[in-house]
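The structure appears below as structure tokens.
Removed: one protein chain of the complex. Kept in place: all other protein chains.
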Amino acid sequence: MNNTPAITVQHLTVLYGATPVLDDISVAIPGGVICAIIGPNGAGKSTFMNALVGLVKPLSGVITIGGLPAPQGRSQVAYVPQRSSVDWHFPISVYDVVMMGRYPAHGFWGRVTKKDHRIVKEALQMVGMLPYAQALIGELSGGQQQRVFLARALAQERPILMLDEPYTGLDAVTESIYTTVLQALRTQGCTILLVHHDLAAVASYADWAILLRTKLIASGPCGQVTTEPHLIDAYGRPVLGARGMANV
Amino acid sequence: MNWLACELLLIAICTALVCVVPGVFLVLRGVSLMSDAMSHALLLGIVGMFLWVRSLHSPLLLVGAGIAGFAVVVLTEWSMARCKLPKDAAIGLFFPFFFSCAVMLITCYARDTHLDTDIVLLGDLVFAPFSRCVLGGIDYGPTALIVGLCMTLMTIVTFMLLRVRLITVLFDPVFASVTQARPAMVYYGMMLLTSMVAVSVFSLVGSVVVVALMIVPAASAWCTARSVDQMLVHAASYSIVAAVCGYACAAIGDYSIVGSIAIWTGILFLCVVIGAPRTGLIGKMWTHGHQWLAISSRYVKQHIRENSGICDAVTIRVTYGWSLWWTWCVLWYIHCKTK
Partner (left out) sequence: MCDYTLYAALIPALGILIIGLMAGFVGTFAFLKKQTMLGDTIAHAALPGICGAFLFTNNGSSMVLIFGGFIAGLCAVALVTILQHYTHIGSDAILGTILSVFFGLGLVLLTHIQKLPIAAQAVLNKFLFGSAATLLYEDLLLLTIVGCIVCVTLFCIWHPLVIVLFDQRYAHTIGMPVWVILTLFYILLVLVIVAGLYAVGVVLMSSLLVAPAVAARALTRSVQHMAFCAAAWGACAGMLGMLWSLSAAHLPTGPAIVIVATGGTLLVLAAGLARRSVA
């Protein structure tokens, strides 16, 4: 874990129409951690990430990424979107999807080089999708598609990785591949931000947590955030019982 | 305004009203351009029937038209389900084929008849009052008006009968199929009704303005209504206003009535999109703007409290990442509120 914050957010407010989804969020995320963004439905978790990557325009907020103001700092971010934003019947192979991650490196009108091919193959190898390189994206299962998107983000070779609900609807194999890859990236010094619903598993994969419910409830190391008072503030009732299992 | 003009106006209003129920259904179902597809495809049905019965006045022509219109819907749905085509490509694949076949058949086998392809696109509203419905020696009025009134009644009755199922199917087809609301039957039933309406209307206004009469008032009503019933009422109102204003302008300026009515549906649509109280652009800017200013001023007041009552516009701008313009708007808003 570095001491210099990788991402700082000050006074971030996002409204959808007239409704505040995020209200005056100020938080600093250190470098080299896996940070989970947690909270109940409608808390603004995905909106928080969308604001960081520039997909929504906030009402107010100063965001710095890697020490640079947001528009320049975003060149250090690789983003893995939620599954729903893509057309699965698009005639494109797995290899070409991952190659999209290389375009920002040499400009969109530049040529693809041997280095790009090498990096794409390495990214596919890392997520275990190299045998499927020539398969069409629509021929894959949900977990395999999600792995391809992770490979695309890995191919970008950026120091900050943001994933929007990466574990939703995944099979066990893909989940374990994801966790392995993210931990390997963390060891290399990447900062990883992810939105996740599963409160019980937070401590097992994340070091840092941000608990949101439109406002910021708590942020910091996982153990300090997932305490009962904070969780009651966020969810309205105790949600983690003894031994950290979710209260059904 | 003479009697002929009155009848023409009544026919125009009636034609607009017939299209309301099918239009609302198509718009809510997300297949608005099926009206365009149907109204072009039905020429093939007319030509096919004509080549069979060899008479331009047989009612079978209209039956053929209805069948062709319905057939294009069935083929489109089939290609979406079996060939996995996207909706827009499925709609755009079949109707030009039908229309081209019709034009080819006319050119090859019906060149000397009155089947004029221009009529399909332009309509023939102006001559509608001259075709009278005479039964037993009594003139009941223009055929178009009688047919229009009957069709309007039929659409209203169909809607009343299918109302609950229709709303369930439109909102959530999966839920509908699970609860046996029979979405397929409702969908194809409504498409059959739409086809019949298209057949009865296209000879008056042409294939393209059918789309205007069906879709545009329904789209306008979507912005102002809060329920399907309200949507029908609003769509009917916009249709009537468009028909009356369109007719009036066309009569004054002496140009195409049909085109004028289409333009007026568009004008009303634009007015609704911009000016509707809750959902219009101006309304949204007003409510959203108020809320944004309120929230921003809350932050500024909190900032002033934390900074011992000092209010420095530059510091506020930097702290919250606002543009100069917005900072001044917020400060002006606070100033107005505290006066």
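Here the chain labels run A and B in written order, and each chain numbers its own residues starting at 1.
Basically, a contact is a pair of C-beta atoms (placed from the backbone, for glycine too) under 8 Å apart; a residue touches a chain by one contact, two chains touch by 3 or more.
Computed from a predicted structure; not experimentally measured.
The chain omitted from view is touched by exactly one of B:53, B:85, B:313 or B:329, namely B:85. Touching the chain that is not shown, out of A:156, A:174 or A:191: A:156 (per the contact rule at the top). Checked against the full complex, the one of A:104, A:131, A:169 or A:189 touching the unshown chain is A:104.
Across the entire complex, the residue among B:211, B:232, B:293 or B:334 in touch with the chain not shown is B:211. Between the chain not shown and the residues A:28, A:86, A:140 or A:203, the one that touches is A:86.
Where subunit A meets the chain that is not shown, the touching residues are 53-55, 74-75, 77, 79, 81, 85-87, 90-93, 96-97, 100, 103-104, 108-109, 136, 152, 156.
For subunit B, the residues touching the absent chain in the complete assembly are 27, 30-33, 35-36, 40, 79, 82-83, 85-89, 91-94, 96-97, 99-101, 103-104, 107-108, 111, 117-118, 121-122, 206, 208-209, 211-212, 214-216, 218-219, 222-223, 250, 254-256, 258-263, 265-266, 269, 273, 279, 281.
Quick note on the criterion: only the chains that are shown with their structure count from here on.
Averaging Cα coordinates per chain places subunit A and subunit B 42 Å apart. Here subunit B touches subunit A in the complex through residues 84, 86, 284, 287-288, 290-292, 295-296, 299, 318-322, going by the rule given at the top. Only residues 10-11, 13, 15, 17-18, 20, 23-24, 58-63, 89 of subunit A touch subunit B when the two sit together in their complex.
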